[in-house]
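For this depiction, one protein chain was excluded, whereas all remaining protein chains were kept in their positions.
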Amino acid sequence: MTSSVGIVGASGYGGAELLRLLAGHHEVQVEVVAAHSQAGKPVSSLFPNLPGARCFDAIDVDQLGELDLVFLATPHGPSLELAATLHAGGTKVVDLSGAYRLTAEGFANWYGEVHPHPELAPAVYGMPEFFRKDVAGATLVANPGCYVTTALLGLRPLSPLLVPGTVIIDGKSGTSGAGRAAKDHLHHPHLTANLGAYGAPAHRHTGEIEQWLTNDLDGPGVVDLGAVQFTPHLVPMSRGMQTTSYANLREGVSPQDVQQALVETYADEPFVHVLAPGTFPLTKSVVGSNGCQLSALVDPRTNRVVITSVIDNLGKGAAGQALQNANLMLGLDETLGLSAIGVFP
Amino acid sequence: MTSSVGIVGASGYGGAELLRLLAGHHEVQVEVVAAHSQAGKPVSSLFPNLPGARCFDAIDVDQLGELDLVFLATPHGPSLELAATLHAGGTKVVDLSGAYRLTAEGFANWYGEVHPHPELAPAVYGMPEFFRKDVAGATLVANPGCYVTTALLGLRPLSPLLVPGTVIIDGKSGTSGAGRAAKDHLHHPHLTANLGAYGAPAHRHTGEIEQWLTNDLDGPGVVDLGAVQFTPHLVPMSRGMQTTSYANLREGVSPQDVQQALVETYADEPFVHVLAPGTFPLTKSVVGSNGCQLSALVDPRTNRVVITSVIDNLGKGAAGQALQNANLMLGLDETLGLSAIGVFP
Amino acid sequence: MTSSVGIVGASGYGGAELLRLLAGHHEVQVEVVAAHSQAGKPVSSLFPNLPGARCFDAIDVDQLGELDLVFLATPHGPSLELAATLHAGGTKVVDLSGAYRLTAEGFANWYGEVHPHPELAPAVYGMPEFFRKDVAGATLVANPGCYVTTALLGLRPLSPLLVPGTVIIDGKSGTSGAGRAAKDHLHHPHLTANLGAYGAPAHRHTGEIEQWLTNDLDGPGVVDLGAVQFTPHLVPMSRGMQTTSYANLREGVSPQDVQQALVETYADEPFVHVLAPGTFPLTKSVVGSNGCQLSALVDPRTNRVVITSVIDNLGKGAAGQALQNANLMLGLDETLGLSAIGVFP
Partner (left out) sequence: MTSSVGIVGASGYGGAELLRLLAGHHEVQVEVVAAHSQAGKPVSSLFPNLPGARCFDAIDVDQLGELDLVFLATPHGPSLELAATLHAGGTKVVDLSGAYRLTAEGFANWYGEVHPHPELAPAVYGMPEFFRKDVAGATLVANPGCYVTTALLGLRPLSPLLVPGTVIIDGKSGTSGAGRAAKDHLHHPHLTANLGAYGAPAHRHTGEIEQWLTNDLDGPGVVDLGAVQFTPHLVPMSRGMQTTSYANLREGVSPQDVQQALVETYADEPFVHVLAPGTFPLTKSVVGSNGCQLSALVDPRTNRVVITSVIDNLGKGAAGQALQNANLMLGLDETLGLSAIGVFP
């Protein structure tokens, strides 16, 4: 029996990527493809890779409430209410926005707004590699930010080995991470063959990284790693994201300890590949897929670890991970619809 | 029961794309991944999107002869003998090179070599849209050239409507079409943000287009369309190919006749989408997929038809079409392993 | 003594490129940098390559009328009146728009508007290679379109050798040719690694090509070459333009005739380089410069000539050629401010 799902915000890149992925998923039926501003227009008018006659639907909360699961690919504003309403009605929700990723206090700090549903914040955090059981039992899952996913897949398994206050994350993103709306700084002539930083030092993903870097590792030895330095950059490509993460290692931590922590964490994971130290992952290896590749090296001169980690910002960084979460929530094989391999070269 | 297949020339882009596609194909088992010069090296050392321990195999003709089907992703030189040997032994072969696409006479003209197996040339031409039944019954299929596929999907249904001697094809290709070998003119600093023509006026695909543009439409009214003008260009992107084809229309041919010929030809085709006149296809709509999108417009000022047609040169232009042919030859659903949708944006 | 000049429409790419070029021109002083919608904002806020405190000026026709020369980098709408007013007052004008390139009749046909100043249309056409003396004596010069410049530099010297009705021009442009305004189809994620046609078959540059392809070659043997087929494409790079032009040669025209016509035409030209037949120019060879490179080949199978020609669409295709015209109009060395060589690689 197939499950019925809907996508709200399907006119954005995250929503459209879900539509692309779900076209190859045989256990799920996409009943609703809603987009507030585009209702009635053909999907193909915005996404020419999806030819056909299907048009965007209007957002009808009652209709959504009858589905098994709804993906919210909306900005955090609309998601705040939609998620709460659907959740209250018993519909499962994967929210791709930042609405439910932080504590209510963290949300106030980083988004500058009072959270209207503090009792639901944070929702279960949708990184299956760390919270698989919680996701499988959840009705509301907060799908992580793209930079956060990239960075945490590399840093979190190592967090007990790191010196607090020394984590620096240099992020590089393809431009689709900035969304579908045409803007001056995303105009093709402006951005092609160009690179620059933006949004530092207070990009919202900083707070999300800080919250989820160590929080459930609550054995006796766990130390808060403190403030994280994060600087994102736009790179002239559409898809692909890398974080280069730096941190000082605690005394006595060896390169073998670092590699072992990564290899053990991901030994059975279908989407995360740990490369040998000294091999650097390439973003294009995972474009179009739900994969992550990462590697860590230890610099003996500085006793720092340098972790490079790559994903497709619309795949594991958004729609791919959302589908992985949805599969778990619906009791399906976690990898359904996600078997595509990175489109290289 | 799965079929056993092998890929020869798996260290090239066409071969590696086959490997990428076949990883998601459940009715076929890839037994051999052979590459003459790379035997023993990990596949991932060349194709980081394919992590894992698998290494390239040596080419062992006896071993290949025990498989159900072999993809030859080799240059035409090695293919000439390999295809003949395997075919003689009863192994099915899809040859991605130009070895068996032309008549022996055409091969001599365009490749400057005497064909060693003229009795096999041309093999069944692997465009299922035009030769589906022949492909399904064949043991040796010549997989078409990428430019040829792009151009013919647009031109062939219209060939009875065109004036001989007026066909001009302006081709634009992503750089992966030039193969995996590093060369000066394909060096990234040289080619990025750059565009230029090459290979005109005697690119080998010219002869292939001429041969297959009309040859089996042998009703009484068929006219040889004569010499074709073809100019290929390299475009600064890895994948994606467009041909812009121009031809004079015969007297009395209407825009409706043109559109109808296209729509009827492709009404039931799973991979070819005809767009409305005035809508121009984008290469990125089909990157990573086996799809083709095309449209035709008639210019009333000149009575010419202008056809724009896009594919992924490694997809429908090489490995995707090869797999489509193999599915037919093995009696499988033609679309297996080919359900991926173009990776846009 | 320096000449005083102004730029109107300096917030567009053509205007800003003029500002960039004029910064290195020692005989001209830029007194006005006007931009209707951006007046008061720092130039560097739109063009970070031009740091400094200078702000855009408002458009003040009286002020402009006191200058020696005004560049109009405005759309054809505003240019229609501004050019006429300034010209009436004796100020020299180089108009980069299409307002004065066509006859009044042609303007009505291709722009769908009645020309308000038919007595001024067409103005002197600003291709110094063909109209140097006229430009030097003009007060109003219509700066040619980018595609038109690219195509005519290759085709015009050959026009007596061509068969009427057979000219086909396949244009490829970097995206800066589409202007500075952010739009969906020019959004970086949409367009990077992508290619498509647009605007055919009735792009306005078609009429401009037809008008100027043969019109002053009025010896007894000159034949109107008739309707031209033109299909423009967007290529994923910011700057750079190529036209690939096809035409049938008249009987008896030899490859030597073709090459000689080009070489003789451009023997003394500072900005146009004719390459050997079989060598194809690359767009990046001329990016950032006022240069053009072109070559022609004759296909003996079809008796067609194929001409590939490249420029920087903002250089020789807009601001560079405008400055070349202005130098002539001001009695200066034609090459002042234009010595930069293409930024390759």
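We just call them A, B and C in the order they show up, numbering each chain from 1.
Quick note on the criterion: a contact is a pair of C-beta atoms (placed from the backbone, for glycine too) under 8 Å apart; a residue touches a chain by one contact, two chains touch by 3 or more.
It should be emphasised that the depicted structure is a prediction, and the values quoted were computed from it without experimental measurement.
A.B. asks: For the chain omitted from this view, which of the shown chains does it touch?
C.D. replies: A, B, C
A.B. asks: Considering the complete complex, identify which of C:98, C:157, C:232 or C:288 is in touch with the unshown chain.
C.D. replies: C:288
A.B. asks: Taking the entire complex into account, which one of B:144, B:236 or B:317 touches the absent chain?
C.D. replies: The missing chain is touched by B:236.
A.B. asks: For subunit A, which residues touch the unseen chain?
C.D. replies: Touch set of subunit A with respect to the missing chain: 165, 168, 170, 172, 174, 187, 189-190, 192-198, 200-201, 227, 229, 231, 233, 235-240, 242, 244, 246, 280-284, 287, 297, 299, 301-302, 304, 306, 308, 310, 345.
A.B. asks: For the chain that got dropped from the picture, name the residues of subunit C it touches.
C.D. replies: 13, 20, 23-24, 47-51, 176, 180, 192-193, 238-239, 273, 275, 281-282, 284-289, 293, 339-345
A.B. asks: Would you write out the residues of subunit B that touch the absent chain, in ascending order?
C.D. replies: 13, 46, 174-176, 178, 180-184, 186-193, 236-239
We adopt the following convention: only the chains that are shown with their structure count from here on.
A.B. asks: Please classify the inter-chain touch graph. Allowed labels: line, ring, star, complete, other.
C.D. replies: Shape = complete; every chain linked to every other.
A.B. asks: Could you give the separation in Å between the centres of subunit B and subunit C, each centre being the mean of its C-alpha atoms?
C.D. replies: Distance between chain centres: 38 Å.
A.B. asks: Would you pick out the residues of subunit C that each touch at least 2 other chains?
C.D. replies: 174, 187, 189-190, 192-193, 236-239
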